[in-house]
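Some notes on the structure that comes next.
Here the complex is missing one protein chain, while the rest keep their positions.
Let's turn to chain A:
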Amino acid sequence: MKMMSNFLLLPIIIPFFFGMLLMFAPKNIRFQRIGAMTGLSIAVVAAIVLLFKVKNEGPQVVTFGDWPVPFGITMVSDMVSALLVLTSVILAFFTVWYSIAAIGKERESFFYYPGILFMVTGVNGAFTTGDIFNLFVFFEVLLMSSYLLIVLGGEKAQLRESIKYILVNVISSALFVITVAYLYSVVGTLNMADISVKIADIQQPGIITVIAVLFLIVFGLKAAIFPLFFWLPSSYAAPPIPVLALFGALLTKVGVYAITRTYTLFFVHDMGFTHELLMILSVLTILAGCIGALAYFDVKKIIIYNIIIAVGVILFGVSQMNDNSLTGAMFYLIHDMLIKAALFFLVGIIIAVTGTSDLRKMGGLMKTHPALGWFYLIAAFGLAGIPPLSGFIGKLLIVRGGFEAGNLWGSLWILLSSLVVLLSVIRIFIYAFWGKEKGPLQPVDKGYYRMMFIPTIILVVLTVFYGVGSEWITPFMQDAGNILNNPSVYTDAVLKE
């Protein structure tokens, strides 16, 4: 009998509890800020403790109501989900800190912070759950909060884009329910570990492969893979920068996680079709992202298209299905969440200082804001994966895994895309920081500027440590890659007690 532990629920429950608490006094802005910061810092501590618990004791499992395992709703915290949960609470913490200066009092007094906390609840729940229908429920929790966050403020562009965003997500949720119904009719269970075992028993007949592709459509709509990313650029550009940072760093990654989980745990018996399809789509996703990242002069759009490129790179790693590529995909996933948030924060400061998001109207910031320039350059190099910064090790492992699996062209494509990523972010540096000053700068209050700049600096420094200290992080990532590569580790932890 293994020790049952409820501890893994804390990173889900703490943000939920503080979110409820904050709803009692929406107009007291001081209370809102302090409450959100406190809640998230407690959640960060809980997530760190959980991570070390998982490292030392193996995957943590708890089944609600103490039902026998395939019948109750199971929550499973393995290394993959523990790492993602920690990253998501850290990012939410920095976003709240940054928001204090950047979001404005009107939004703060209309349930902005509860929205963030409930979204973190949903995201952490989706990362942790071990039940496929419960995954749907947590998706809806995070989507509901994201609907609030994307429309909060009620600007014309926000209203127009949030209608499209909600419509796309409602359709994908309906498809999710349909897909779960098909899966249930074939395997007769909802527990993810049990599904994995049952699919292995029946050796994945054709109908399961159809279900695999349906799952790819459902999660691909959320993760923004190649033909399904159409809604993302304009929707994400509508809300203010802190919300954009949170969405760009967290929401698409939940979709990526769900694809990773289903494609490494369930559908591993017909890889010639499913994983080949995933690889082709991921390569096309990178292509589409590269075109977008070079085509725009809008700084927000450039970074948004970089989200799509990163999704392609991570999923390419997943589609290769060997130890190196999966470890690399995990490395790159966490790196991308941190660095995207940092870049959006930096871009937000640039927009606040210049008063425009159009590169052609910027210039000469290096003279007035040198520190901003240097930190932007570090983050840009990190994103492109220049050693020893954070993007390097993940990309190296993914490419090595690609070579091992014999996909020469796909791996070279990843390497080429790094150059495009570098070019696209350096373009922002050249236009915004070099050259002559164009037009007067916006008068930004020194205190507010510092309130935005300090969390950004800390986040950038964190990504530098993530790259330089990859030696210490590697054992965690190898555990995660091992779980993804060997579904039996996951199923044994859940089913055998």
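Here is the rule we use: contacts are C-beta pairs under 8 Å (C-beta built on N, C-alpha and C of every residue); 3 or more make two chains touch, one makes a residue touch a chain; residues count from 1.
The rule we apply is simple: contacts and distances are computed from a predicted model.
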item: Per UniProt, the name of the complex member that is left out, chosen from "High-affinity zinc uptake system membrane protein ZnuB", "Cation:proton antiporter", "Cytochrome bd-I ubiquinol oxidase subunit 1 apoprotein" or "Phosphoribosylformylglycinamidine synthase subunit PurS"; value: "Cation:proton antiporter"
item: Chain not shown: contacting residue from A:I163, A:I202, A:I291 or A:V461; value: A:I163
item: Contact residue for the chain not shown (choose from A:A36, A:V180 or A:I339); value: A:V180
item: Contact with the hidden chain (one of A:L149, A:L190, A:M279 or A:A432); value: A:L190
item: On chain A, residues whose C-beta touches the chain left out of the figure; value: 133, 136-137, 140, 143-144, 147, 151, 154, 156-157, 159-160, 162-164, 166-167, 170-171, 173-174, 177-178, 180-182, 184-185, 190, 234, 237, 298
